[in-house]
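First up is the structure itself, then whatever we jot down about it.
Note that one protein chain of the assembly has been removed; the remaining protein chains are unaltered in position.
The chains carry the letters A and B, assigned in the order they are written, with residues numbered from 1 in each.
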Amino acid sequence: MTGKNNGFALPRRVILQGVASVALLGLGKIAFGAAPAFAANDKYPDEAFKQKSSDDAIKLLYGKTAEKSDKIKLDAPEIAENGAVVPIAVSSTLSDVTAIAFLVAENPNALVAAYKIPAGTMPSVANRIKMARTSNVIVVVEAGGKLYSTSKEVKVTVGGCGG
Amino acid sequence: MRPAIRFASIGLALAALAYAAAPSATAADAVDPVADAKAFKKYFTDKFPKVKLEDFVNGPYSMDEGLHQQWQEKEQFPPYEFSLELGKEMFSKPFKNGKSYGDCFPNKGIGIRQNYPYFDEKEGKVITLELALNRCREANGEPPFSYVKDEMAALTAYMAFTSRGKPFDIKIPNDPRALAAYENGKEYFYTRRGQLNFSCATCHVQSPGERIRAEVLAPALGILNAMPIYRSEWSGMGTTSRRFTSCNSQIRGVPFSPQDDEYRNVEYYLSFVSNGLPISGPGARP
Partner (left out) sequence: MASTIRVRATSSGETTEVQALIQHPMDSGFIKDAKGETIPPHFIQQLTFEYDGKVVFAADWGGGVSKDPYVKFAFKGGKKGDDLKVSWVDSKGKTDTTTAKIL
């Protein structure tokens, strides 16, 4: 894994073409050689998504631990209108950002979404996530081969796991 | 009729406002919808001086800053988008007999949502948009849809969308039956019911902007302008019928069937007192 993963080296995803054999760059210490779950492409980090704890999920996903950074801006509501749909946006002023992940510490599985940011793509993502209850929302940013994070508590009065 | 129920405090307060605003009202029991509507708006604009009149159609989002931001975020790509598209597709697709929804409505059904419900003087009853849509289907040999969601929500979403920004323009014809329907709807609105003993007004006139358990209550003024709505709580779309029946269930009352006279009349009343406020549907709600 190079620290300067500038994105041109990232394998092209070929979800619908079923072409195998691209390298698994950018996925840290995910086991190589396991059969791809679907048509060959970057392997889906199944195990990371099954972890209960956010620390375990981050470790499986990136193979390292994150340090706190104030160069990550996390936009999240104080009180979620409904845990089923919580809008969360992130941007970062860190350079060479290669990945951004969203975790909810108190969800049954902490990891919600992991995005790859190829070179030329802005280090900024907005999405809508589910929250089972009041929890810290943790955002992890991989930049220059290092891992950074920030978090914010979002209060949930109507849980997103009750249907 | 139990007098104690009819004279809920809010009803009294509003009635007092109505009379104050309508010097021409002579008898204490005169029905004066225009004065009602004026007093209704005054009540809300006095209660929420910072909220612009046309913003009341945005329900709880007009009442709470944090909610407003989440709504803005959602509106960037709103959750009712799929329903709206389905509605548009359905609306233009002909029935088996070659006719289509447009043939059942004035102006081919485009930009007319603000005129519903209306009072049909032939039938002597209130006709809502949802009712008119199902009658249109049946008249063309198609089975009616469920009133509460799915296809009905999609069709009304599209019709509301083509009327966005147009002010509610509900008319009460000079027909004692129309006035009676209005009065009946108003009475329904202020009557307490269910195990919780709530009226519609208890939540949506007395307490908008406040939380009932976890949710911020919407103001009654403009509440129907946003219909149909995608509610995160429902994980899907719902019509005016769904709103009425689910409200009744939530106060642990027994809901009527969608489009029963009571609901048609309360929709008539509630739409009339929101006259002048713009159609904003389809909407998104927590």
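Criterion: a residue touches a chain if its C-beta (ideal position, glycine included) is under 8 Å from a C-beta of that chain, and two chains touch if they have at least 3 such contacts.
Treat the numbers as computed from the prediction; the structure is a model and nothing was measured.
**Student:** Have a look at A:92, A:107 or A:150 and name the one touching the chain we're not showing.
**Tutor:** Answer from the full complex: A:107 touches the omitted chain.
**Student:** Even though one chain is hidden, which residues of chain A still touch it in the full complex?
**Tutor:** That gives, for chain A, the contact residues 10, 12-13, 15-16, 37-39, 41-42, 44-45, 49, 84-86, 89, 104, 107-109, 111-118, 120-122, 124-130, 132, 160-163.
**Student:** What is the set of chain B residues that contact the non-displayed chain in the whole complex?
**Tutor:** 76-77, 79, 81-82, 85, 89, 235
Just so it is clear, only the chains that are shown with their structure count from here on.
**Student:** Give every residue of chain A touching chain B within the complex, in rising order.
**Tutor:** Going by the criterion above, the answer is residues 77-82, 84-87, 89, 126, 128, 157-158, 163.
**Student:** For the complex, which residues does chain B have touching chain A?
**Tutor:** Contacts found on chain B: 66-67, 69-71, 73-74, 79, 213-216, 232-233, 235, 286.
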